[in-house]
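With one protein chain removed, the remaining protein chains of the complex are shown where they sit.
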Amino acid sequence: MAVMTMREAINQAIREEMQRQPELVLLGQDIGAYGGTFGVYRGLFEEFGPERVRDGPLCESATVGFGLGLAISGMRAVVELEFMDFVTLAMDQIVNQAAKMHYFLGGQVTVPLVIRTPIVSRMGMGPQHSQSLEAWFMHVPGLKIAIPSNAFDAKGLMKTALREQNPVLFIENVKLYGTKTEVPEEEYFIPFGQARILRPGKDVTLVAISGTVPEALAAAEQLERDGISVEVIDPRSLSPFDTAMLVGSLQRTGRMVITHDAYRTCGVAAEISQRMMEEAFDYLNAPITRVTGLDVPIPSGHLHVTVVPDQNRIASAIRGLMS
Amino acid sequence: MAVMTMREAINQAIREEMQRQPELVLLGQDIGAYGGTFGVYRGLFEEFGPERVRDGPLCESATVGFGLGLAISGMRAVVELEFMDFVTLAMDQIVNQAAKMHYFLGGQVTVPLVIRTPIVSRMGMGPQHSQSLEAWFMHVPGLKIAIPSNAFDAKGLMKTALREQNPVLFIENVKLYGTKTEVPEEEYFIPFGQARILRPGKDVTLVAISGTVPEALAAAEQLERDGISVEVIDPRSLSPFDTAMLVGSLQRTGRMVITHDAYRTCGVAAEISQRMMEEAFDYLNAPITRVTGLDVPIPSGHLHVTVVPDQNRIASAIRGLMS
Amino acid sequence: MIAATQENIGMLLALYNRMVMIRAFEESAIELFAKGLITGSTHPCIGQEAIPVGACSALEPDDLVLATYRGHGAAIAKGADPRYLMAELLTRTTGCCKGRGGSMHLCDKEKGFLGTNAIVAAHIPIAGGVALSCKLRKTRQVVLCFFGDGASCEGEFFETLNMSALWKVPLVFICENNGYAISVPTSASQATPDIADRARGFGIPAVSIDGNDVLEVRARTSAAVAHARQGYGPFMIECKTVRWERHSAFSAGRYENPEEAQRWKKVDPIPRFAQRLLEMGATVEQLNTEEVVARAAIQQAVEFAMDSPLPEPESVYEGIFAKPGT
Partner (left out) sequence: MIAATQENIGMLLALYNRMVMIRAFEESAIELFAKGLITGSTHPCIGQEAIPVGACSALEPDDLVLATYRGHGAAIAKGADPRYLMAELLTRTTGCCKGRGGSMHLCDKEKGFLGTNAIVAAHIPIAGGVALSCKLRKTRQVVLCFFGDGASCEGEFFETLNMSALWKVPLVFICENNGYAISVPTSASQATPDIADRARGFGIPAVSIDGNDVLEVRARTSAAVAHARQGYGPFMIECKTVRWERHSAFSAGRYENPEEAQRWKKVDPIPRFAQRLLEMGATVEQLNTEEVVARAAIQQAVEFAMDSPLPEPESVYEGIFAKPGT
């Protein structure tokens, strides 16, 4: 087993598949010698050259459109959008085209397209460079969504994404790029739709997404010292979504807290909670609680730390539930 | 009191404010002599001329951008997007610019901008012309959202929107344009954030949004014959949202069903339900149920009727809850 | 100039056949819509038939085409079977897109027709990507992308002009400038008369031509396709034409300018081409035969569609995702 960062793990998954699939092409801005805005592509340009690692002009919509065109005509593409906030510039191509094209063309084309984008929620880069917009896409049928929180999951999910015949949105939190886990030498795939228990526990289920996972684990540790046993689950993919594992955990613990960096209202936590209500109402010992990004434009500078959940906010929500 | 259609009511509200506010300008496509894709602007071009009723080229993003530019520099603008599906082409201007500009410019500008767009969920116009995407916007701080279901509300809410100093998304379902209610002769305003009980009841609270309202009312009537008393509430605006009225109703009935045309997953129903759980958990006699658009791309043709909720689907969900 | 040889006359009669077929297809679509058999909308290209027929006739069979909702003509011109197209308009299970797409989403991958799209201009970058794919796979295929004057104001069009010129992809832009978006005339959507100028700003060669002359469209497209196939990158052809009908069978149509319509009917591309054919030595009987054959094919297409089943409600969850290994 090698120990590597999530950045390296994603890079490795893409490199392996670039070697295996000559039809795989990367599109984006600053993905050439620069290696991607956050360095995820380091070395790929050198290894695969400018035909396949295609640095291009600034035009998110056409970049996704070109990727889609490649995907429906015998190639496979990965498009990088530099910050998740910039999905706003390519929504039609993602939502009305990529997600629906297999459907509305009656299955005549498949769409092996991966759109990668980083969430930059924890760096103080301001209202237009800090958003977590995954709920928008979970709302849209026809997309698959991976949202890993560590190197091991990221590699296995990216490998799966790169063998998919359907469009995948692959969401990475920049804060996690530098975090390390063990990653097997041998090839492995993590299917979409399987959540993962990162830490077993029996008093409360804590569902954590993307950038909140380290905070959730820290909160769980904090609470263990107080005798509260927290089960931390990372859904890992949002579409398809592993409702069953969460229901199973909730049936054991009777309590659930859901945490994400995204805005609170109409965020993914509301959806998860509603599914629990639908499937495990009788097991609920307390209302499901969410600990989320605040419903405010995200300020530049240090103030952003007030906006996203930290371990203390999570821990105190759980304490609130237990009392 | 005059009786008029929702189309006429919106038209009247805009006409009154065009007469009152010389700085008010309309932007969009086909809004001139054509009167708007669905005829909401009939007569306005003739009355106010091409300077103020500005028919323009097909470019949703720049159209909203121009509207925003007008709004921050001493004018007020209403931008029409022809189908709600086309918000995908203007997401950055709506979400990253209009919603946040007052904030990120430290309050130096205000944004008296109304973006009007129709939902066309019930006409079989296919996957790219049938979507209800209001949840995306409810997720975004900085926007106000009105979503009326009848002529009376539509006029009062539009009047409010046209006096706002903040960006308003005004969502209209095409199916409702021809429906009639009484509308007072004298001027009136309906504030955002106030839901409305369309029909009082005591057994179950039925929250219905936009195009589902007529179906909800029909379901309530159906159920009354079976001795089930349904309280139908229309939130009328999504941001701000009248959580309190819904909580109050739920406390009386102990049961809630929420219905909308939008996709189920991560739709507005999940958010409403979660708020009820947070504020009225102890009053829930049964899990809150949602009756929504199915999680599928919306097919062209007659099959769309399978996708959106109808009175029978709503009624049977309620019967399910009562048993 | 095309010499009036016997083979050439045969080929030209085939173009005439296609133009009539498209006209008949659209007339049937309007009729079926009026009868309530088409739910949603439908956008006829009556009056514009010379463009898809002329342009597609300049292609090899494996070349690729993408078009708009007003693309019934392009689908037929590229060789798609009108039966499956008509069945799609009527959203029948036998439709080319299984009755899910409807009038605005037609596709025949086998014939190289990669689909029409209901979002104005959204297919343009997709066509760019398809062209890039051809280039990277060295298939020598060329991609034709049809779009309207309205579409030429959308940002994605320009983004694609830039990217396709930069990457020298084999893409031919065919602008069907029919003078109107829905109700907005080009005079209210652009400051300059020629959309071709926009392409030139990116270093893309471009011409503005009479789009109602099928042979002109064919000749110009041939040259553009040769340019693209030889690796010189994109080319744009702006075809000036007119839309006779309302924007869609659904639209109210109050924007119509009856005088203008009359003026343009005089340049109807079909009788105009018939006249030309007669001058080149074709006979009236030959033209009549093509007309009868083409109209019969559409009549059959309508019957085929009407006889086909509508999808069952339970099928609504089908076809969203491709199965693994497809």
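Each chain carries a letter (A, B and C) given by its place in the written order, and its residues are counted from 1.
Operating definition for what follows: a contact is a pair of C-beta atoms (placed from the backbone, for glycine too) under 8 Å apart; a residue touches a chain by one contact, two chains touch by 3 or more.
Keep in mind that what you see is a predicted model, and the values were worked out from it rather than measured.
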> Which of these touches the unseen chain: C:21, C:165 or C:181?
Replying inline: C:165
>> In the whole complex, not just what's shown, which of A:10, A:24 or A:62 touches the removed chain?
In response: A:62
> Looking at A:34, A:188 or A:281, which makes contact with the chain not pictured?
Replying inline: A:34
> Since one chain has been left out of the picture, which residues of chain C touch it in the full complex?
Replying inline: 153-159, 162, 165-166, 168, 188-192, 197-203, 233
>> Suppose we count only contacts with the excluded chain; which residues of chain A make the list?
In response: 29-30, 32-35, 37, 39, 55-59, 61-62, 85-86, 88-89, 123-129, 294, 296-297, 299-304, 306-307
> If you put the missing chain back, which residues of chain B would it touch?
Replying inline: 23, 25, 51, 54, 56-57, 59, 61-75, 77, 92-93, 96-97, 101-111, 141-142, 144, 165-166
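Note that only the chains that are shown with their structure count from here on.
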> From chain B, which chain is the farthest off, judged by mean CA positions?
Replying inline: C
>> Between chain B and chain C, what distance separates the C-alpha centroids? Give it in angstrom.
In response: 36
>> Quick check: how many Å separate the C-alpha centres of chain A and chain C?
In response: 40
> Just how far, in Å, is the C-alpha centre of chain B from the one of chain A?
Replying inline: 30
> Which residue numbers or ranges of chain A touch two or more of the other chains?
Replying inline: 92, 96, 103-104, 141-142
>> Quick check on chain C: which residues sit in contact with 2+ other chains?
In response: 99-101, 105, 117, 119, 155, 320
